[in-house]
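All protein chains of the complex are present and in place, except for one that has been dropped.
Up next is chain A:
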Amino acid sequence: MAKKILIVDDAQFMRTMLKKLVEENGYEVADEAVNGEEAVKKYKEQSPDLVTMDITMPKMDGIEATREIMDIDSDANVIVCSAMGQKPMVVESLEAGAKDFIVKPIKPKKVKEALNNILE
């Protein structure tokens, strides 16, 4: 069965793009969330194999959401999606337990690599 991925980003544009990349690489999109709160909620419901987590989001940012998800499931696979210039936030996310990061503008090759490194 294909591995399931939860996509978290407040921009529909990014979600759609990630979704396409996820599917192109033979994985399945478990669900999408538009902020950290929703991400945590959907993680509980779906227990996906991996989460792609945007950092800058309303309500709850990706760092806090990563923390909460790691509290729920210490084996959770979270990949944070950061922008250039967000290095401190990426560091914080990695400290919070994120396994990897990708940097926007996202490149299909990098997304593939990050997904495969964790899931294959």
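One rule holds in what follows: a residue touches a chain if its C-beta (ideal position, glycine included) is under 8 Å from a C-beta of that chain, and two chains touch if they have at least 3 such contacts; residues count from 1.
Note that in this section contacts and distances are computed from a predicted model.
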### Query
Between "Chemotaxis protein CheA", "Roadblock/LC7 domain-containing protein", "Branched-chain amino acid ABC transporter permease" or "Lipoprotein", which matches the UniProt record of the unshown chain?
"Chemotaxis protein CheA"
### Task
Can you list, in ascending order, the chain A residues touching the missing chain?
10-14, 16-17, 20-21, 24, 32, 34-35, 38, 56-61, 63-64, 83-85, 87-92, 94, 100-108, 110, 113-114, 117-118
